[in-house]
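Here's the structure we're looking at; comments come further down.
One chain of protein is taken out of this complex; the other chains stay put.
This part shows chain A:
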Amino acid sequence: MSQLEKKAGLLRRTSSSKKPLKEKVVLMYDEIFAKEDPAKNNSRFWDELFLMKVNLEYLEAKLESLDGDEVMKIKDNINSLFHHCVQALAEEHQIKVVNALQTLCALFRGVHQKNKSASGFDIINMLVGFDKAELRMKDLMESLDSLLCGEGSESLKALCLKLLLCLVTVTDNISQNTILEYVMINSIFEAILQILSDVSTRGQHGYDAVVLLALLVNYRKYESVNPYIVKLSIVDDEPTLDTFMLIVMFSPCVCVSRQYKDKEEENHGGFFSTLTSMVRTHLILTNEAILLALYEAVHLNRNFITVLAQSHPEIDIPTTPITPVPTTPTTPLGTTPLSMDMMNSSELPLDPNLQTSNLLITFLKYSSIVMQDTKDEHRLNSARLCLIILTCITEDQYADAFLHDDNMNFRVNLHRMPMRHRKKAAEKNVPSRPLVCAVLDLMVEFIVTHMMKDFPMDLYMRCVQVIHKLICYQKKCRIRLHYTWRELWSALINLLKFLLSNETVLLAKHNIFHLALLVVNLFNMFITYGDTFLPTSNSYDELYYEIVRMHQIFDNLYCMVLRVSTNAGQWKEPASKVTHSLVNVRAIINHFNPKIESYAAVNHISQLSEDQVLEVVRSNYDTLTLKLQDGLDQFERYSEQPKEAAFFKELVRSISLNVRKNVSLNTLSQDLLLKEFSTIS
């Protein structure tokens, strides 16, 4: 109890009086928590209540302290409080509106805190009352809707969004939050959209709106028809989508990715590595929500693909420290002021130092950071989500067209992990190339850097699939990309090598044959369809050279899969598939190896140079016959359900927790807000 009293404030330690003084509002709360109808004695009780500054802590704590039965006893009063809150939202008096909003927040949180186990229906009953729930919630949503869309104060709008975020995240599993059923029925999608499309509001509220939308979309995604999914999927208003994109692009976490590089360069190990990891931690904290929003937009709304490619000046935050952004209490979820400026102006700033960029580039850079460290579960999830988004992007024809557009060249500085066995990538001057090169680079980088005991099989699968999709597109559209394919080939061969050497460890956990099959089939694509997308005839020769050079690995792979497929066991089937897929690679090796050896013998050379091997390759094509394999350019399209459902469920849960933590009480009771309205008569 003493705890409670402390929260009631105005505690006079020095005073001899035993009974501490209580705020009036606290007294009024106490009246509500009594069993009597508070309005019985004072008919103006509710009017007065909302004129009082809300004491959120007390109210919430009080609610928490009650157990289920106790709550049921005062249910009528709570229902009444809820009812009057909703009514107060329509008041002209802004202070009342603010107080009502805050009270509602406390109500939602308080009731849920205590009754985590209670079914959603009980909670509704407790808060609103079954009989009136539909009507009350409708009123509430309508009031919020009109507040969000109205001409009112920005702080008020911010508070509305916070309330909604609060409401959406009260349960860990969003789908169990039964109250949201009413948010589904009384959609506020249009209000959210309007906030995004309004130039004046989007900078301030955009981030909250986007997060809210991402969460709402995930409510009972798979079980029922979620109107937010439907509506989000058909938005085609360019300015709105644009804002969505800008918010993602300039959200604090993504912004961090831009400094990350500098940090990384300045500091190597030692004291600074901790700093870096701090940055990284923060990065992980907030990015999931935004990444999810990005995913939902890319996955659901195809119009969004076009804004992905929309150019915007890149914002490199100047050398001033960026630390305050995440910790400022007033805008825990807000965007940086800089990005607000950006979003509010329709003109591009005139500054030669600003590189133009687009969300895709930002996303690729960001992904390159996220993928560097996948040890932690959060980071692994983020990396996975990045790859899923990339999968969706590469499946979209418009995005592919953009990625391959020869006219749109960009320098994309991907972040590369410093590794002992390779030189620090000092290539400051990445050439300007079509974006697809950056995507391929990113994939190659991932393949090379994640061959570890704790093998991220799932990520590797996605990664190879992304490459496959890109090559399919190139084959179909006959795009001859000037890319150094050799790097990809050697990365893939090394991957096979890793699989071989860790066979036993990996087989315990993963179906490595599936991955091996995908990799071998990538080679098959190059071998049989190389004529349609390779940039030069030399590159085809180089492919053969590479295969022949690394023939040992292919031979070993063949032996391994042959062995496994002859043993009866769970891997028999997948292994035999790999055996079949190796037919062309083996044909090449068996064809050229003797030729090269005899060439060496004839010319008395012990070590053939690359050119000499290429020469042998060139002159011996005609006697080699390859087998055309079916379905090399077929791929399974991405679908969220059922494969990814569990992942997203977990992801949304973690985001909910995080958002709930961030929509803190002190955000809700902003003194600023009250000051703003104090002058209103």
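Keep in mind that, in the parts below, a residue touches a chain if its C-beta (ideal position, glycine included) is under 8 Å from a C-beta of that chain, and two chains touch if they have at least 3 such contacts; residues count from 1.
One rule holds in what follows: contacts and distances are computed from a predicted model.
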Given the options "Gamma-secretase subunit APH-1", "Phosphatidylinositol 4-kinase beta", "Dihydroxyacetone phosphate acyltransferase" or "Proteasome alpha-type subunits domain-containing protein", say which is the protein name UniProt records for the missing chain. "Phosphatidylinositol 4-kinase beta"
Consider the whole complex, including the chain that is not shown, and state which of A:L81, A:V519 or A:L534 touches that chain. A:L534
Have a look at A:D37, A:E190 or A:D454 and name the one touching the chain we're not showing. A:E190
In the whole complex, of A:E238, A:D454 or A:E573, the residue touching the missing chain would be A:E238
Per the touch rule stated above, chain A touches the missing chain via residues 149, 187, 190-191, 193-194, 197, 225, 227, 229-231, 233-240, 299-303, 305-306, 310-313, 346-348, 350, 352, 355-356, 395-398, 400-402, 405-410, 431-432, 469, 472-473, 475-478, 480, 482, 527-532, 534, 536-537, 540-541, 588, 618, 621-628, 630-634, 637, 639-640
